[in-house]
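Shown below is the structure under consideration.
Missing here: one protein chain of the complex. Every other protein chain is in place.
Chain naming follows the written order as A and B, and within any one chain the residues start at number 1.
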Amino acid sequence: MGFKHKDIIALQDLTRDEIQLLLDTAENMREVNSRDIKKVPTLRGKTIINLFYEASTRTRTSFEIAGKRLSADTVNISTSTSSTTKGETLLDTALNLLAMKPDIIVMRHAISGSHYFLAKRLPCSIINAGDGAHEHPSQGLLDMLTMRQEFGTLEGLKVAIVGDITHSRVARSNIHGLTRMGASIFLSGPPTMVPPGIERLGNVTVCNDMRDAIADADVVMMLRIQLERQGKTLLPTLKEYSRYYGLNPDNLKLAKKDAMVMHPGPINRGVEMSSYVVDGDQSHILKQVENGVAVRMAMLYHVSGGELPT
Amino acid sequence: MGFKHKDIIALQDLTRDEIQLLLDTAENMREVNSRDIKKVPTLRGKTIINLFYEASTRTRTSFEIAGKRLSADTVNISTSTSSTTKGETLLDTALNLLAMKPDIIVMRHAISGSHYFLAKRLPCSIINAGDGAHEHPSQGLLDMLTMRQEFGTLEGLKVAIVGDITHSRVARSNIHGLTRMGASIFLSGPPTMVPPGIERLGNVTVCNDMRDAIADADVVMMLRIQLERQGKTLLPTLKEYSRYYGLNPDNLKLAKKDAMVMHPGPINRGVEMSSYVVDGDQSHILKQVENGVAVRMAMLYHVSGGELPT
Partner (left out) sequence: MGFKHKDIIALQDLTRDEIQLLLDTAENMREVNSRDIKKVPTLRGKTIINLFYEASTRTRTSFEIAGKRLSADTVNISTSTSSTTKGETLLDTALNLLAMKPDIIVMRHAISGSHYFLAKRLPCSIINAGDGAHEHPSQGLLDMLTMRQEFGTLEGLKVAIVGDITHSRVARSNIHGLTRMGASIFLSGPPTMVPPGIERLGNVTVCNDMRDAIADADVVMMLRIQLERQGKTLLPTLKEYSRYYGLNPDNLKLAKKDAMVMHPGPINRGVEMSSYVVDGDQSHILKQVENGVAVRMAMLYHVSGGELPT
């Protein structure tokens, strides 16, 4: 089975079968990453541009390693060195890069919608590496892969997502992807951080009390408080936040025995969750990162027209 | 036929045959760039250092992609991470890099003459990626390649160049290259931006009125107003600049029917030219960028001792 999309911008746009295909291919890529020689010639002679308008260590590094293990040529462009400082429009920058004949542009940009805007106008593939508060599909896929490895399926899982839902592209990608795959979502966060009407996205329940969200959950996903972006008004003191919306060994007991604990990183230890939980047996946080490279290899592979490898 | 130079610093230093050779090779490289697997082993095992003392997206990216498609190892060094902040002289930095045995150093530096200074002292090849207001030979070559694709020859073309001639290395490289190839140049810009005596460079005419420069032109090349560098004194208001020295559908009619419109980018839309012209049928701006990768591949190839590929 082939993948029909030129771009991957949002999990909302993908069918159940397409998500399944990406996850299946990612498992094959995990095998490549476990080899002594972690390199396949799949994308040899292809050019990938990593265009990051926002700083990023792990996502950029993960995409760069993914591209290199597929033998692509990878080129990094970050905001600080970009022509945007010279007043060029995003479309002009993109058209200029396109003229250099990249096969794929992996882009992080603060403005939701910028990826769709470019994808319509550019013949090369666009992969969204995070766009404002909209979606972060590679993160959603790696989260789902990590859950599937644990439970064998996503169907029927109860997933709690706790924190600043409003500003979280991670939450949105997980909500779209997981509900599509048959999971049910329970959200909780300070009232200022939960967008009204989000239940309409599908199988989503909002809980005022975090304990209701994680009660009997298979997965507890804690979101990062973006201290560097947060306006003062949305958040009470960090201490208070941590008390009502932080994960600790006590409230984790409300979830299912052996429930998975997840976090997209980087973690503010002691804010979103106690160090005890971060480093505990139920934490799958580093497994998520490991799956990230494999998922990104799968994304790069399929937008390049790859079939499911056998 | 071989290319005799170790370095490419200025089009002023190249003969007609040498420019022809570079353009011919660039056409071969365009073919490589159109392949599904855009990679040839030509410079395998060669090391290219991209040493940029000024920020650049497109030129650095273009050279980096060019090097990678030729299978060279490419290493980027930009000012912000450079030892110059530690007070090292340019020559000391260059000698240190040389000791790492690069085959080619591609350098952008604000000081005209710094490339010649290094080229005399270093056995590796130096390619000028822009030096102050002196030359930008890869830009000049890609401009000429774009014109030659349209007209089959550069001989006898009438090329208008409009804008800040004084501070433009792009203008200087085009003037040297194009007059060498038999084209005639018509310059126009605010009096403060046209260096006295520039007519002595060859087949060059200065026109006070922009309309005289573009009248009957085959090519209209608009230069970028470097808003970020411009002192206040050289420029009247942008609105006034745009009125007297901006290209728009009306004054473009003065040029030949189907005259080429060119710009080195990044464009200040509405300043040097109206968006209608930027995006119009006569615009070859993105073709220029596309040719840029091919031209840079040709430059890297020939300074490495490559013959004309057959």
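By our rule, a contact is a pair of C-beta atoms (placed from the backbone, for glycine too) under 8 Å apart; a residue touches a chain by one contact, two chains touch by 3 or more.
Not measured: the values here are computed from a predicted model.
Of the listed positions B:21, B:49 or B:133, the one in contact with the omitted chain in the full complex is B:49.
Within the set A:35, A:121 or A:243, the residue that contacts the chain not displayed is A:35. Which of B:97, B:193, B:217 or B:247 touches the hidden chain is settled by the complete complex: it is B:97. By the touch rule set out above, chain A reaches the unshown chain at residues 33-39, 55-58, 60-62, 64-65, 68-69, 78, 80, 227-228, 265-269, 286-290, 292-293.
In the full complex, chain B touches the hidden chain at residues 44-47, 49, 73, 75, 77, 80-83, 85-89, 92-93, 95-102.
Everything below uses one rule, namely that only the chains that are shown with their structure count from here on.
In terms of their C-alpha centroids, the spacing between chain A and chain B amounts to 40 Å.
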